[in-house]
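Shown here: the complex without one of its protein chains, the others still in place.
In this document, chain identifiers A, B and C correspond to the written order of the chains, with residue numbering beginning at 1 in each.
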Amino acid sequence: MTAPLAKSSLTPDQQLRFGLIGYGYWGPLLLRNLARQDNSSVALLADVTEPRLAEAQRNNPGLRVTSRVDDMFEESDIDAIVIATPLSTHFELAQQALLSGKHVLVEKPLTDSSAQARELIALAERQGRILMVGHTYEYSPEVERLRQIVQNGDLGKIFYINSSRLNLGIFRKDADVIWDLAPHDVSMINFVLDKRPVAVSARGSTCVHKDLIDVAYIDLRYPGGDEAHVHVSWLNPNKERRFTIVGDRRMAVYDDTAGNEKIKIFDRGVDRPNYSTTFGEFQLSYRYGEIVIPFVAGAEPLAVECQHFAQAVRSGQKPRSHGEVGLNVVKALEAAHESIDKGGVYIPISW
Amino acid sequence: MTAPLAKSSLTPDQQLRFGLIGYGYWGPLLLRNLARQDNSSVALLADVTEPRLAEAQRNNPGLRVTSRVDDMFEESDIDAIVIATPLSTHFELAQQALLSGKHVLVEKPLTDSSAQARELIALAERQGRILMVGHTYEYSPEVERLRQIVQNGDLGKIFYINSSRLNLGIFRKDADVIWDLAPHDVSMINFVLDKRPVAVSARGSTCVHKDLIDVAYIDLRYPGGDEAHVHVSWLNPNKERRFTIVGDRRMAVYDDTAGNEKIKIFDRGVDRPNYSTTFGEFQLSYRYGEIVIPFVAGAEPLAVECQHFAQAVRSGQKPRSHGEVGLNVVKALEAAHESIDKGGVYIPISW
Amino acid sequence: MTAPLAKSSLTPDQQLRFGLIGYGYWGPLLLRNLARQDNSSVALLADVTEPRLAEAQRNNPGLRVTSRVDDMFEESDIDAIVIATPLSTHFELAQQALLSGKHVLVEKPLTDSSAQARELIALAERQGRILMVGHTYEYSPEVERLRQIVQNGDLGKIFYINSSRLNLGIFRKDADVIWDLAPHDVSMINFVLDKRPVAVSARGSTCVHKDLIDVAYIDLRYPGGDEAHVHVSWLNPNKERRFTIVGDRRMAVYDDTAGNEKIKIFDRGVDRPNYSTTFGEFQLSYRYGEIVIPFVAGAEPLAVECQHFAQAVRSGQKPRSHGEVGLNVVKALEAAHESIDKGGVYIPISW
Partner (left out) sequence: MTAPLAKSSLTPDQQLRFGLIGYGYWGPLLLRNLARQDNSSVALLADVTEPRLAEAQRNNPGLRVTSRVDDMFEESDIDAIVIATPLSTHFELAQQALLSGKHVLVEKPLTDSSAQARELIALAERQGRILMVGHTYEYSPEVERLRQIVQNGDLGKIFYINSSRLNLGIFRKDADVIWDLAPHDVSMINFVLDKRPVAVSARGSTCVHKDLIDVAYIDLRYPGGDEAHVHVSWLNPNKERRFTIVGDRRMAVYDDTAGNEKIKIFDRGVDRPNYSTTFGEFQLSYRYGEIVIPFVAGAEPLAVECQHFAQAVRSGQKPRSHGEVGLNVVKALEAAHESIDKGGVYIPISW
């Protein structure tokens, strides 16, 4: 469908050699998922912290490591670099990786400014290399199912989406709760609606540390009148991951903490009379029907994401969560911060 | 403690005679709870709809009814009038009741404008009559327990409260979802914090009918930096009634749908180091402790409310949810609507 | 379908006059549901305890009461008597009622011995009067749905039913936990399977009081190899009402405490290969499919039961939970006690 983005240098049976930068929270998970693919290997791991490198080697005997990140860019037989470092370093590392001719997968969010995100996209295009962002939820079977039932009209016209991502911690130094958690919600909403927001309003609180937002409420407007509301918090007693889609025909709830019953589709709605009526007399009736919990075959989203990246590198095809997808998220979060600074007003986003 | 507000005309063993206006959703519940008190009776029920009066008589053989509301005000031996009618009629009916010398309990919200609420408060004072608002949750044993643990410092400094009140329906013609559902949340938050908000921001959606907000998000700021967030919706597949209080020592969740386990107190929090530190190095540690589900002896809030009203009438003491308490809620909801009209900015409230 | 059992003495628009004996736990509920029917009234309430009669009159102004039960039988214009008294009195009261020409609804279980149950059935037949047992769950919309999906084959061949009825209390003096709680489970199982058990095994414990079984496990065998297992307890920290039906095509769970999601139908099962295989190599595969929570329109089972009784009295048609249905339950519980006395062996039931 889409023309190949990058010239592929690999046949399916050639070995794909990854480099990984960063062995913090995501690093070990990425290392495992990159390494277990067919015809693939992790050729080098870089991290600035020696104890992390030692830990990595303990768990992965024989793994080559370095504390000098430039080794990664200089190594000619590394095909693709995966960047799992603090947000503030994403831009420079991804830039260097692309300049050294590598394909790049960056952890979400792509960058902390849309200007830099745009620069990376342009650079990847010039270099003929893949630029992908680790929006893991776009590779989750449940989120794919939600997109499917929204796009095929099962839920009818979408009124709104409400997404809560709450738990106690993990506080980060490099990013507030909006940059930390909301990329998941915004990428999921954009993906499920197949749209990008046109205006964003937000409010944030700095409860524990006076310089760092740890609780936030974000409202997004989409073309066609769809709305979305995101609530993220590092300060909630319980873990909550609830994503509600309200349509005029059906409603769906995706609760990521609900074991084998993550998605529930409610055959419920509000029926308006089909004759014209004045406001004073309007009549609405509620429809209560059955609830279906579809069977969704399990798959680890990070494993699917890593396979998708490998396939994009081999085929040269633009990956699902390519650079522009990452930019869309960055622009929304940037606007959320601007709205907070301006007292909560809606900030329009131009595309 | 507080001086008697109204001259009491009743000794404890004298019969208290109520009039009830309105037999819609709340009417039958109020009728039952008013009638079952000692030394009390419902002397007259008024409603403009004949079939409702017939229904009332079927369920309450011998009940006197009228479709002419003025009968209520003219009847000299009715002591107190309970108003459970559409919001737009609250002001005029309460005014007439007070002018005719009756004590008044008005369903929440008190009025749909703060100017009218203030007028009723002044009138009640002049007339020496009780003016009470039916903020039922202030009479719930669970909410009292929450107020207690907040006020005695069990939760530490309060960071924020988050309150969700979601379900499918009931759409009303006389009020949007903010006037319909949010009075509960705002009165609970004011009551638990023992404060009133100083600024309000809100966003509302009109999903089903273009002139009526059916989904809304309201943010409230309180003196001392406490914040609160309210999410109300008539368009949610599940009923949700969740009230989360996050303090720096403990956190509490009140889930009104959780049977016998409505309140959970989490001994969880974030500890900051007690030495001074720069931002770049700050360290936070999470504390996970036990969860306690306190035993709260059940009581029907509406029964407690009706007893409280009767006692206020007999004693002349200001009731818990007196007119100013109702005004505080009305001002917050008025500000919420103003914020929506102004694109979501915070509207300061002066007291 | 079935020939009229009793000569009906009432046209649909004639007043049906009930007498009620017993105002303990079930009495007030029955009184309310009997009285609210069209063309019906409760003409007399009898109870041996004066304070209970006083309480009844407080809640039901104008109700005629008596502490002399014979008044009930002597009153010629009472058509039907509802008996809600301790188990040990069921037989004698029902016998007197039938002998005095009244139709009878007896609370479950019908009697505490099958001999007496049989005697009542024969007497009702001779007298041409309705004898019905208050097996309330047979009038629950959820249980009717379960019967429907079992009888129409939706679940395939039934392997087994497991029913738990656990809570803290209520201890009774007149009956152990088997006579108190298990009539619900056994009547539901018989009704859903449309069978009656052929053998019963049971084990019971006497935890709190040495003479009274308060925890019991009952196993029932049905024709065709269906099995059922009942666990009843007065000593469980949580209320549990779970009824699981396992079929070879689908499985269903009915959780009576689960709000609006009481029935879940699981499209899950075990597939056997359709070629012959020796045991050593047998292969089974699990089938995981969607879960459906059907919409079941709510109805109060006791209201349906009372209507059903009234209709049976008017029409003379045998009611759903007629005397033999009650006898089937009594025989199973009698066998359970015999099994406990004999160390847990299966006691065959002959029909």
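In the analysis below, a contact is a pair of C-beta atoms (placed from the backbone, for glycine too) under 8 Å apart; a residue touches a chain by one contact, two chains touch by 3 or more.
Source: prediction; values computed, not measured.
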Contacting the left-out chain: of C:G101, C:G128, C:P141 or C:G344, that is C:G344
Touch rule applied to subunit B and the missing chain gives residues 261, 267, 288-295
Note that subunit A touches the chain not displayed via residues 61-62, 257, 259-260
Contact residues on subunit C toward the hidden chain run 159-160, 162, 168-169, 171, 173, 201, 203, 205, 207-209, 211, 215, 217, 219, 227, 229, 231, 235-238, 244, 246, 248, 251-253, 264, 266, 268, 270, 272, 279-280, 282, 284, 286, 288, 339, 343-346
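The criterion applied here is as follows: only the chains that are shown with their structure count from here on.
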Min distance from chain CA centroid to global CA centroid: chain B
Rounded to the nearest Å, the gap between Cα centres of subunit A and subunit B is 41
For the pair subunit B and subunit C, the C-alpha centroid-to-centroid distance in angstrom is 42
Averaging C-alpha coordinates per chain, one finds the centres of subunit A and subunit C separated by a number of Å equal to 54
Touching two or more other chains in subunit C are residues none
